[in-house]
Every structure is written in C-alpha cells, then in structure tokens.
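Here the structure comes first, spelled out in structure tokens, and everything after it is commentary.
What you see is the complex with one protein chain gone and the rest in place.
The letters A, B and C name the chains in turn, as written, and every chain counts its residues from 1.
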Amino acid sequence: MFEFFNSPEVINIIVIIGSMLLFFVGLFGLLTQKHIIKIFMSIAIMETAVYLFFIGSLFKLDAIAPIMKVADDTSKFNDPIPHAMILTAIVIAMAVFALGVSFAIEYYKLSGKTNIDTMNEMRH
Amino acid sequence: MSSVLFVALPLLFGFSTPILGYFGKNAVAYVSTLMQLFLLYLGFDLLLNEGFSIELISIAPPLGISFVVTKVSLLFVLLFTSVMTLFSLYYLSYRSEKPYRDESKFFILINMLLAASIGLVLSSDIFNIYVFFEIAGISAYILSAYEKSSSALEAGIKYLITGAVASIFLIFAIVLIYIYIGSLNLGIIAQHFELLPFQIKLLISILLLIGFGFKVEIFPLNFWVSDVYQGSSTLVNALFSAIVVKAYLFVFFHLLYLFLPHGEFSLFLIYLGAFSMLAAEVAGLRQSHLKRLFAYSSLGQVALVFTAFALQNTQAIQAALFIVLAHSVAKMGIFFALALIEKEHESMESETLKSLNSPFLRVILLISMLSLLGIPLFAGFVGKLLVLKSLALEGMLPIIMMIILASLIEAVYYFKLAGYMFTSDKRRDVLKVTWAHKTILAFLSLLLLIIGMAPFLLSEYLFEASKLMLGGVS
Amino acid sequence: MSIKRSLSTLTLSGFTLSALLILSFINILLQNVATNIERAGDGLLKLNSSEGVANVVTTVVVYFRGFDTLGEIAVLFIASLGVGLMLERNTECTIKVQSNFMLQSASKLLFPIIIIFGLYVMIYGHLSPGGGFQGGVLVASAVLLLLISNKDLEVPHAVISALETLAGVSYVLIGLMGLLLSDVFLFNFLSPNIADFGLLLSGGIIPIVYIIVGIKVGSEMGFIVQNLLKRSDDV
Partner (left out) sequence: MIGLIILGTFITVIIIAFSAVIEKRVSHSIILFMGVGLGSVVLFFVFKAPDVALTEAVIGSGISSLIFLMALKHLGEKA
C-alpha cells in the first residue's frame, strides 16, 4: 500500500489536487469574507497554493536539495530555479501585505471602517 | 551606453536619498530632475547610435536576464522618460505653492515608477517582468494613497487588493510556463509555446489575460479604475494615464504577439476592447466629478488602443502607437490644467468649470479634449482614422459601429464640459498661471497640433516600430 | 461601486474560470507533468560548479537572477517607505504590550540565540540553506522580541536609515562596478576560483551581496515592524 503512494504519478496527482483545493479555499475566502485582514489572508492562502503547486510538481522523488560539491553529478539535484523564484515571490507578497495593512490602519483611523463592503466614499 | 542605467540610476537615487537629504531641502528635487534629463539624453543616444541591442545582465540568456532595446521599446522608453521629465519640471514650479508632504519620498516613488515601467518594457525575462510589475504596482498604490485623505486611502486599498489578485494570476501563468516549457526567457518561450497542448495554451492565455487585464483596465476587470483616479491627487493621475497603463499595455501585447503570433484569440480580444470602450463611455456620460469623468475617458481610450493592438496587423499597431502618444500628451495637459484649477477652486465637480476664469487654461483643456475626441487637425484624429481604416479592411462593421457610437457618446460629455467653460458668465477672479506652467502646457498643446497636422513626421518611425513589435523580436 | 460588489459580479466569471481550471488540471493529470524536457535549471546546475557557490539556490538568487533580487530589494524598500509614510509620527494608535517577568527573562535568554542563528543563516547563506532574506528577518525578529519585552527600548531611526542606505547604495554600486569592469551589470568581477568551492570565502561577490541583502532586508523589516508597533512614549 505504501508503494502505491510512493509512485511519482500518485504524488503528482496529490500535489495538483491538493494545491487546487487550497487555491479555491483562498478564492472562496476572497469572495465571501469582509474583514480586510481576512481578505489579505485569503490572498496569501491562494499564493501559498501556487507555490506548493510549483515546487511540488517539479520535485523529483530521488533527487536531493540543491547544495552541491564540485564533483557532484548535476542530474541528482532538484531544479533550483523554482526555489529562487518562490523565494522572491514570498518576500514580495509579504511586502505588499505590510503595505496594505498600513493603508488599512490609516483608513480605519479616519473612517472607522474595516469592512470592505462599506468602503464606498466615492460612490456616485 | 548601457540601457541598464534606466533602471540602475533611479534605484541608486532612491537608495541614496537620505545622503542627498544632507545637502539641503531642494537637493533631492534637483538631482531627481537632472537624472531624468540624463535618462532622456541616454534614450536619444541609444536611438541615434544603435537602435537595436541586447544588454546582458549577470550572465548570458537564456540562463540569465537580458534587456532588449529595439525601436519599439525605445519609443516607449522615450515616451515614459519625457513624460516623467515634463512632470518633474511642472512639479518643480508647482511645489513652491503646494508641495506634497515628505517630498523626498514622493520623488523616490515617481522615479521607481519610471524605472519599473522602463524595466517592464525592456526586460526579456518573464519572471523579471513579474518583479517590475510588482514594483510599478507598489509605487502606484502608494502614490494613489499619498494624500492620506480617506478617499485617497480607500483608492489605495482598492488598487492594492486588485493588484495583489492580479499578481497571483500572473505568477500562476509564469509557473505553468516554467513547468511546461522549462525556460523564462521570452524568446525561448515563444519558440515552444505553439507546440503546447491546446488546453495548457488556453489556460496560460486566460491566466495572463486576467493578470494583465486588471492592469490594462479591460472591461470586467476595470471596476477599480474610476475610484483610484478620483481618490488620487490630480497630478499623479497624469502619471497613471500616461505611463503606468501604457507600460502594461505594451507588455501585454508584446507577450501576446510573441506567444500567439497567429492571432488565435484576436477576434475575442477585439470584441472585448470595443465593448470596454462602449461601456466606459456610457458610464462616463453620467459622471459629474471631473477626475472620475476623465478616468472613464482614459478607460475608453485605453480600450481603443487595446482594440487596435488586438487586430494584430501592422497598420493597426501603428494606429495604436499614434493613439498612445496622443492620449499621453492630451491627458497630461488635462490633468496638469485640472491640478491648477483644483488648487484654486478646491472642488472637482464639473460645475467648477463654469466659474473658471482663465482663457489660457480653457483653450488648453479644449485642445486636449478635441484631440482625445479625434477631431481632424488634432493628434487623436490620425490614430482613430487609422484604426477605423484597418477595421474596415478587415471588414468588421459591428466594431466600427461600436467605436463610432462610443466616440459620439464621448463627444456629448466633452461638449457639455466645453459648454460649461465657454458659455457661463459667473466668473471668479482671473486664475494666475505661472510662466513655467504656461510654457509646459503650451508645449503640450503645440505637440498635439504638430502631431495632428504633420503625422508624416512620425508615421515612418511608428510603422517600422509596429513591424518590429509584430515580428516579435525578443 | 464598492469593490466587494464588483468582485461579486466577477464571481460568475470566477466560476467559469474555475471550471476551466479544473478541466485543465484534469488534463495535466492525464498528461503528467513533463519530466523529460530540458529546463533552464539543468543548465544552471551544470554551470554552477565553475561560476557559483555550494548552495545553488543562492547562486541563482544572487548571481544568475541577481537582477530580480535587486528588484525585490526595491519592492521591500518602497513598501517600508510606504509604511513609514502611512504610520510615522502617529501617536494615536499604539499597541500596548504588557510585559511581564516571563517575557522579559525569556527574551533575554532567546535574544542571543536568535541573533546568532540569524547571523549564521545570513553569512553561511552560500553554503547551507538560508541567506540574506531569512537571516535579515531573523535578526530583525530578535530585535523585535527585545522591543516587545523592554518598554523603554527603541532602535534609533537614524541607525536603521544609515544601514539601509549603506546597503542599498553598495548593492547598486557593485552592479555598476560590473558594468564598468566588464560591460555586464552585476557581473561577478571577483572571479570565483574552483579550488575554493565550498569554503566560506568562495564565489566572488555572491556572499558579499547576500550579506548586503541581509542588512537591507533586516533594517527594512525592523523599520516596518517598529512602525506597526508604536508605543505611546515615542515621538
């Protein structure tokens, strides 16, 4: 039974379905929640799903983490580019959330609103 | 000289502002303007000497990142740098009366916006495009919330949330591209994209369309635009409509031409653009707030550019480039003039124009609006005519009808504004405009007239540029 | 129109998209992610032993795709600037942290450990997992722990700003130096020696740049966190 779960195809299917479900959990939160922090959180969950999908679908079962010595055979390592990309993306996402949160705090001070549904100063 | 300087120098400026701060209050402003003038010089230098070059960064592509300078990307780079230089010059005389808070931060932000827009246009690596997408986005969010009034902050929050959602879809597309093609370099992706299975191609295209659709302000995804324009300060709006949207538009269609050179989705995009234009102009008809009204007019113009680009033939792209130039110049003139009016009247309802007493500003606004409308002898006319011509050649009668209908609706509200400006007699005191502002505004209007009366000066260059853009040099 | 209402009008298109996504995912399942194609990463791995350092991810982040990292630093810089713009000189909203004996002694105990770990992650980023981003944030979080536990403490703004400026300017200058010396921006002009591979001093500019990144990220995170954690006794 354990062998069944260890085949690359099965792991691939688990990763794809799992990250897809996580993505839709985030999308669901984005569309149904009202508190601004929960909106940001849902966006963060969606992003995590994309990262998991990327790293998960490109990892080789028998490969090792990309930390090498001079003479190493390069084919036994995991692809390092996805790791570098996701590292960049995580930091950027965090910066965006910090900024968004500071907008929200300042807006709350002026108007007392945290509900995104009621943000309609400019309705005509 | 190296094109990387377009990004490196603004970054260097941004990081070193605390040092510049020691040299007095005005140092930051002057250094920023001088740097922009230098970048303008650099752009012309590249244009005259080389015209085409590939600039490596760190290591040669396809493994590393590279900047590709072609005639068409240089056109956009020059447009952005000159817009930003004019903006800085305009602001230099504006700041003596009503400066922004924390001016040095403002200068950092506009330079980062410039660097990111140029990076978007020049970069030939899709993940690098994502990074610049984020830099441009973040600077734009802060600029729109800069005044810290509740409407500005609300605009900033809306802009930020939509931007964050857009970037998820973009990065999803990039992830799929890397998984299936195994490279981030645009040239290599372009070679292999056609061979992908149809569903994957469709999925990547849809994700890219959604990711960029938020930023190029296309119909169902443009609900945030009017709020952002209304909440942001008037001068900053000039940058939004002259630089930010244009950079995203260029990148989107650059990617489209590279990935789908045979125009698989072109009919869908043409209808989307035409419908967006109509929807925007209809929505603009019932606006009374000036900034909101011009936001809808921007949406309409951008949608027209979108339609022209989506046609995917040389003449239409040439037309689109004409509209891009004309629209940037006209919108700058309008928002610069509105900034002066707002400072004096402290209101942006369209009724304000009734009490506007400055023949100069009235003429400037009128010229810009006529150009946006596409009246002969003004810059907007050439582009609109070319778009209609190439649509007629393709035999797309419904689209032509939609565009003409949208233009008629646009005409209604522009003439309403013109009526406010020229008929009423309840005027205030004369609004004083400094000579520096007068020079810049007159220069912008003159530019509109020159492009309108002598389009042949530009048409050859734009034709070559559009051939290059369609040919997809990466 | 409120953003939520607009988003709700998008729900329909969202669900259409979901259907499409699911279809395509099923398609991906059937086809299985192609493992046989040559990816850019394979080429980089081959190049790494002559151009890079032991941790290939570091080579990619700092050198092969170093321009992205410069952009990322710029994003963090702008974000911290924005946070500062929004929350600076803002005494009304403060977080009151009740610091008790447990917190104080725990922070005294943990601070050196976290800071050593952070510095290790930062300096050994080219040999082991980690690097400037993680190490910088770890150091910033150690300082944050002290800030929470000790009411009177505050990291002077001038220090943070000086560190930030120094790191940012030197990063761009290293890039420009490459442009000057060999016509390639961010070129590794301290050409790495294969014999040094795996040593602390290896990889030319790579460890230097990653430490600079660490300083920059750490000071910016510290700035953001300090701004969010205002106490009534500052400015």
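Note that a residue touches a chain if its C-beta (ideal position, glycine included) is under 8 Å from a C-beta of that chain, and two chains touch if they have at least 3 such contacts.
Since this is a predicted model, take the numbers as computed values, not measurements.
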Which visible chains touch the chain that is not shown? A, C
Considering the whole complex rather than only what is displayed, give the residues of subunit C touching the chain that is not shown. 55, 57-58, 93, 95, 121, 129-131, 133-134, 137-138, 141, 144, 221, 224-225, 228-229
Give me the subunit A residues in contact with the hidden chain, please. 2, 4-7, 10-11, 14-15, 18-19, 21-22, 25-26, 28-29, 32-38, 40-42, 44-45, 48, 51-52, 55-56, 59, 61, 63-65, 67, 78, 82-83, 86-87, 90-91, 93-94, 97-98, 101-102, 104-105, 108, 114-115
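To be clear about the criterion, only the chains that are shown with their structure count from here on.
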Name, by label, each chain that touches both members of the pair subunit B and subunit C. A
Pick the pair with more C-beta contacts: A-C or A-B? A-C
Length of the line joining the C-alpha centres of subunit A and subunit B, rounded to whole Å: 30
Chain centres from averaged Cα atoms put subunit A and subunit C apart, in whole Å, by 16
In subunit C, residues with contacts to at least two other chains: 1, 3, 21, 28, 33, 39-41, 44, 65, 68, 72, 75, 78-79, 82, 86
Mind pulling the residue numbers of subunit A that touch at least two other chains? 30, 57-58, 81-82, 88, 92, 95-96, 99, 103, 106, 116, 119
Note: in the complex, subunit C contacts subunit A through residues 1-5, 7-8, 11, 14, 18, 21-22, 25, 28-29, 32-33, 35, 39-42, 44-46, 48-49, 54-57, 59-61, 65, 68-69, 72, 75-76, 78-80, 82-83, 86-87, 90, 92-93, 127-129, 133, 194, 197-198, 217, 224, 227-228
Touch list for subunit B against partner subunit A, complex: 127, 130-131, 134, 138, 141-142, 145, 148-151, 153-158, 160-161, 163-165, 167-168, 171-172, 174-175, 178-179, 184, 226-227, 230-231, 286-289, 292
For the complex, give me every residue of subunit A touching subunit B. 30, 36, 39-40, 43, 46-47, 50, 53-54, 57-58, 81-82, 85, 88-89, 92-93, 95-96, 99-100, 103-104, 106-107, 110-111, 116, 119, 121-122, 124
